[in-house]
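All protein chains of the complex are present and in place, except for one that has been dropped.
Chain nomenclature is as follows: A and B, assigned in order of appearance, with residue numbering initiated at 1 for each chain independently.
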Amino acid sequence: MTDDPTRLTLAEARDALAARSLSSLDLTNAYLAAIETARPLNGFLKQTPELARAMAGKADQKLARGEGGPLEGIPLGIKDLYCTKGVTTTAGSRILENFVPTYESTVSSQLWRDGAVMLGKLNLDEFAMGSSNETSAFGPVVSPWRKPGSNASLVPGGSSGGSAAAVAARLCLGATATDTGGSIRQPAAFTGTVGIKPTYGRCSRYGIVAFASSLDQAGPIARNVRDAAILMTSMAGYDPKDATSVDLPVPRYEAAVGASVRGKIIGIPKEYRIAGMPAEIEALWHQGIEWLRDAGARIVDVSLPHTKYALPAYYIVAPAEASSNLARYDGVRYGLRVPGRDIGDMYGQTRAAGFGAEVRRRVMIGTYVLSAGYYDAYYVRAQKVRTLIKQDFETVYASGVDALLTPATPSAAFAIGEKENDPVSMYLNDVFTVTVNMAGLPGIAVPGGLSDDKLPLGLQLIGRPFEEETLFSLAAAIEQAAPKMELPEPWWAA
Amino acid sequence: MANTGSDRLLRGATGDWEVVVGMEIHAQVTSRSKLFSGASTEFGAEPNSHVSLVDAAMPGMLPVLNEACVAQAVRTGLGLKARINKRSSFDRKNYFYPDLPQGYQISQYKSPIVGEGEVTVDLTPTEQFRVGIERLHLEQDAGKSLHDQSPTASFVDLNRSGVALMEIVSRPDIRSADEAKAYVTKLRMILRYLGTCDGDMEKGSLRADVNVSVRRPGEPLGTRCEIKNVNSIRFIGQAVEVEARRQIAILEDGGAIDQETRLFDPSRGETRSMRSKEEAHDYRYFPDPDLLPLEFDDAFVETLAAALPELPDAKKSRFVTQYGLTPYDASVLVAERELADYFEAAVAVEPAGRDAKLVANWITGDVAAFANASGRGVADTHITPGQVAELVDLIAEGTISGKIAKDVLALVIREERNSKPREIVERRGLRQVTDTGAIEAAVDTIMATNPDKVAQAQAKPTMLGWFVGQVMKSTGGKANPQAVNDILRVKLGL
Partner (left out) sequence: MSVDLPTVRRIATLARIALPEQEASHLQGEINAILSFVAELDEVDVADVEPMTSVIPARMRLRPDTVTDGEIADDIVTNAPATEDHYFVVPKVIE
């Protein structure tokens, strides 16, 4: 074991804690110190050191009595979209800058139930609307990755950019994240980490600030597949407080890591071979296919004919739901209030000042596509296209395919500011991930290798509904075969 | 049954007008907790006390549907002889208002839980007309804003926010103020029978949006105005009347009706435009993504149908056929379920077989008069069905006269609340004198002391009444009136 406990994976730390060769307090302090040195990354919006030490102290007591839970003493970061009792929850927005929930999200409460320690709240795109973490009202997150020989700040991806960056920079053992159109998988791919978006309904949405209700899902970002599986088991489960959560038993996902994938049928959707796809992405994809074939999987070509419509349909459905979900931010019961001439003016001023440009843009689009005379042409049509997208997957799965393999993103991470003025080109980041949300399916991003610029590239596996275990097995096989992803050394601490 | 007399037309300066009324009734569902949260529905609590995080639309809060409210809506649908939709769904109606915390009302726009039905309305006990029901749907109530507490501020209380409402939409089948009142009266009666709404209009449990238009008989429908939130049956009648008069005056002046939302001001006896509601609304309805479609099976509906109470129409016709009541008496008795039950309990008291019509007369007569005077329902007084039954039996068997029975009831009301009428009669010696010897003696005495009256009576037989009165007086009202009559006729030679 190394002297620096932040080098341990979650599974290793768990075992060391259980063996009492490491205390949670020492581990937690090491992370708190790492977070302090990482301020330039802007990954944490809020640090909770006192809370962390108190939780760690309790965890050590439990571990000493042999009563530790599955995550006892494990320090985690929480995406600031999850409401945390007594701890400011901003959703990355001015409008919630001073909001202190009196309640805890179900998913985070399950992590605390299992013994995890909260280090603080992680930066994100405002209301999870973004693919680069640049829409956060509290400044962008800087990726721990840089091109060799360059000082240019790169984006960590979004919207769970703080989560991905914190995990990649070893500022926490794992982090919660959310994925509406790719917000777990795209930042995981950009930062050389593992992120899984489970099947819609697998995790409770209770207490997670809503972006687009029919697409949002919670999931973890972790340093490897096993760690992600461990976190997933604690996060998943039916919640009577979320009518869309599904009452199915939660497997011990870790058991699927390392399980044989021999005989699994992997579909390669030809529609993901998009025009202008960089050669390195194409090469990565081929490499992934070879790795799975070598592991004993059978590779078949499949077709998902409506793939190219997923992104445009998403950019109708998600803003429509968001425009309604964000109506509650009106300056009456919580959050920012800007005085106005009258109540209507107060609403207008509050929301104009409280929401950033991207959120305003999406609320406007969403309002428009739902408005009288446009609803059928936009919203209803998009939901019909969504049905077709889902049917594409159903057809493929009915033919016996167990999972699909695709690239996670169309490129490696880009520079902060590079796509700022072009919303549509920013939206294209989600081109490979968004279909999964539209169909409610599980998807995992796993590192596949480095780009020509020595930046991480990820592969995506898409599974059948509620068959996350298959994804963990396949992702572990890729992880096993791929060159080990060495996380960046902490240049930011210098 | 249709009632299309010219009596329903309104006379204008230039001829007759027909009023056309349709109504949207908002009926609060009788339930312990709210439609989508576990907060209490109890009336009259401290501000914001019966409010959950869901009702206050805190970030990340989700609605979970109350199964009892679903059952109540189905039961109401069955009571309205309406189509029950085994699959329905919830939509969001988006608008901003300080007492609407989510920024949308969850309602059922596209697929309501109950479809078309019908109400038979009693205009008089023998005159009925039908009102078609277009639909019934479930939706959330809003909170309450107090506007008159301060010159500059409104105060918002969310206790009502999220309470379940049934919106019952009628067809425009109503043709007068009286019909409008009768419709609401009947609907309220049905809801109270079903126990699905307490119908308490003072507490706002039942409110009507009244759509009024006028036209020349036989012409197509005119432009309507919606009079919002009328909260008493009397006001509903007044609102229809004054709004129709207002519209007729405008039309007869050559003007046109603006389709608008108006408010009825009972103190001024007029309707006025609600300018705040006039800005063009665009509610942007779309399916609530936090809720899955609501589905249930035939068995669910059948179980509820089997447990449905007998409803007023069925009860009334049964009372007429089974007990030989007049339609008038039957409709008085069925107006309240408790009253009808009281009547049937009195009829059924052992030994059975008493004259139900007499029972009905006593209940709707003296007992009801006492109940009214004390501001209660008959069933809420201390007079028991058993006491009424015994009173009727005592008359029927000739033990007391109807007049003495009134005295006995008076004793039950005031002095002898818990006594059996038979015991009162015995104890107080009120038993009717049927002994002809005793009556003959009394007659002889009176004839002997009033020879002039005897002569008068023999000339003018209508004088008989005077003698009857004297005999009754001398026997303390206990003489059997029939026997007195018979003996007097013989002795006077009439």
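In this text, a contact is a pair of C-beta atoms (placed from the backbone, for glycine too) under 8 Å apart; a residue touches a chain by one contact, two chains touch by 3 or more.
If you're wondering where the values come from, they're calculated on a predicted model, not measured in any experiment.
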Legend entry - Touching the absent chain when the full complex is considered, from B:Ala56, B:Leu311, B:Ala330 or B:Ala457: B:Ala56
Legend entry - Given B:Gly15, B:Pro217, B:Pro293 or B:Gly402, the one touching the chain that is not displayed: B:Pro293
Inset, instruction - Give the residue, chosen from A:Val246, A:Ala259, A:Ile299 or A:Ala481, that touches the chain omitted from the document. - result: A:Val246
Inset, instruction - Would you write out the residues of subunit A that touch the absent chain, in ascending order? - result: 98-100, 102, 199-201, 214, 240, 243-244, 246-247, 306, 308-309, 312-313, 315-316, 323, 327, 330-337, 339-340, 342-349, 351-352, 355, 360-361, 363-365, 367-368, 371, 374, 377-378, 380-388, 390, 423-424, 427, 438-440, 465
Inset, instruction - Pick out the residues on subunit B that sit against the missing chain. - result: 31-33, 37-40, 46-56, 64-70, 89, 96-98, 145-147, 150-158, 263, 274, 276, 282, 284, 287, 291-295
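Here, only the chains that are shown with their structure count from here on.
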Legend entry - Rounded Å distance, subunit A centre to subunit B centre (Cα mean): 58
Legend entry - subunit A residues within the subunit B interface of the complex: 82-83, 89, 91, 96, 99, 101-103, 105, 205-210, 212-214, 240-244, 320-321, 323-324, 326-328, 330, 332-334, 343-344, 347, 367, 370-372, 375, 379
Inset, instruction - Flag every residue of subunit B that touches subunit A in the complex, lowest number first. - result: 53, 56-65, 92, 94, 96, 98, 101-104, 154, 156, 282, 284-286, 288-292
